[in-house]
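The complex is shown incomplete by one protein chain, all other protein chains being positioned as in the whole.
In this document, chain identifiers A and B correspond to the written order of the chains, with residue numbering beginning at 1 in each.
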Amino acid sequence: MPNLRRPHAHLWAVAVLTAIAVFALAVPMLTGADPRLTDFAAAYQGPSSSHWFGTDPAGRDLFVRTAAGLRVSLVIAAVCAVTSAVLGLAVGVAAGALGGWVDRTVMRLVDGINALPHLLLGIVIVALYPGNLAAIVASIALTHWTQVARIARAEVRAARSATYIEAARLSGATRTRVTVTHLVPAAAGQGIVAVILLLPHAIWHESTLSFLGLGLPPDQASLGTLLQDARAAVLTGAWWTLLFPAAALVITTLAVAAAGAALRDRITPPLPERAIR
Amino acid sequence: MSLHAHHITAGHHPGTPVLTDVTLTIPAGSIVGLTGPSGSGKTTLARVLTGLHTPQQGDVTLDDELLFTAAPGAVAMLFQSPRQAVTGRWTLGRIIAEPLHGRRGRADTVRAAAARVGLTGDLLARRPHQVSDGQLQRACLARALVQRPRYLICDEMTSMLDPATTAALTTVITEETRSGLGVLAISHHHGLLEVWADHVIAWA
Partner (left out) sequence: MTIPALTLDGLTVRIPTASGTVHAASEVDLTLRAGQVHALVGESGCGKSVVGAAICGLLPTAATVSGGIALHRPGSADVHLEAARPRTWRKIRGRRIAWIPQSAATYLTPVRTVGEQLAETCRHLDSPHTPAVLLTRVGLEPTVAGLYPHELSGGMAQRAAIAFALAGDPQVIVADEPTSNLDPELTDHTLRLLRAAADAGAAVLLISHDLDTLPAHTDRVAVMYASRIVETGPTADVFADPWHPYTRDLLAALPSGGLHPIPGMPPVLTDLPGDCVYHQRRPAPGFSGGPTHIAQHGDRSVRRLIGAAS
């Protein structure tokens, strides 16, 4: 049901996300500038008309680098979303619908993955394949799908014992039909919300890996590598090297979280309108 | 032609059955009333007759063939709480159309069924949370009619309804029995069953 106090909260979130996506995608394409291009003569310059976000210690333009970094983060988030959604929903619905030993086995596996500190798991994977973007993406996707599976399974189990499922069976629907028309939508609703809500964490996860030096190589732009560069640079007074990447990270994660929360509010089955009896 | 429960013993735990050796017949074209105190197993019997619950002993025959070999949808049920018997995300129109599974001519069938139970066209576009329990139970009856069942089990279907809606729904169901529908009406409202049912079984 809509949030009556701030009915348009989701519009702000969507607007901000759209602006971020445009920024991340359009800037590198339109300017054609290479985010790795160094120009030591222009190093350590604050925001100016030629460098809107200033430059970093190697003279790279931060406007372009921040945009490129955001693009990396958004790509990682998108891949993580799709993987988690597909894997999580499939496993969760199967476990919930089939029950019995399938359910038990699958959920022990999920619990096992959840029990491992996922950052540690991510570090192990990227340590095995250093500098490999696919490994970084995999390390994030493989550790986050389990939350979606859990939620999907819970929704399916709750729906299965509902009277309306019995009514559907009595109307002549086969088990497959009941699963497809009732159980999957029940799981998908909350499942999609779970996917969106784990994205800020996925973005943060990549940033952390890069910040620790385990993710992308330092000359490639990602929010994490930008923040690592800023660690040293900010001590010399170059505040802009920290501000813009950090702001990008915070605004993106907040906007995604707000959009996810708004979506969850909209698809939660509404309570009967304060029944007038 | 009847729906016949034959020496049914059923329950939720193996050692303590709720029903013991129960036999009951619902002839086609008639309304059989069943009344009794809470806990006497009426709902369990309803679930056994529809195939939702497997009895420990005994079997159910529909027109002389075993229930599980009969066509799906031959026995329909109306539940006590209409709100729990419908999907909250669907419109009433879609809820009523569910038994049709995408066959052609859906819209006309749905509209005809809705008109029979007294639902106006504009209500078909609403969702369950926007309508009252009485209107929802009408939609559930329309859904059951669309299915063209041979037998209908009403499990306390009027307990949440006001007298006018009760009268409306019972009238429609009585009309349907003239076309051969057999009905088991479970209710703790003796007075209603005495007027509505053709004969009443009272469990102690």
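Details
Criterion: a contact is a pair of C-beta atoms (placed from the backbone, for glycine too) under 8 Å apart; a residue touches a chain by one contact, two chains touch by 3 or more.
This structure is a prediction, so every number in the text was calculated from the model and none was measured.
For the chain left out of this panel, the touching residue among B:M1, B:L66, B:A107 or B:V195 is B:V195. When the whole complex is considered, the residue among B:S2, B:T43, B:T87 or B:S132 that touches the unshown chain is B:S132. Considering the complete assembly, subunit B touches the hidden chain via residues 37-38, 80, 118-120, 132-135, 159-168, 170-171, 188-192, 194-196.
Going forward, only the chains that are shown with their structure count from here on.
Put simply, the C-alpha centre of subunit A and that of subunit B have 47 angstrom between them.
Contact residues of subunit A toward subunit B in the complex are 162-164, 166-174, 177, 182, 185, 269-273, 275, 277.
Only residues 50-52, 71-73, 75-77, 79, 81, 83-89, 98-99, 101, 127-130, 132, 140, 143, 147 of subunit B touch subunit A when the two sit together in their complex.
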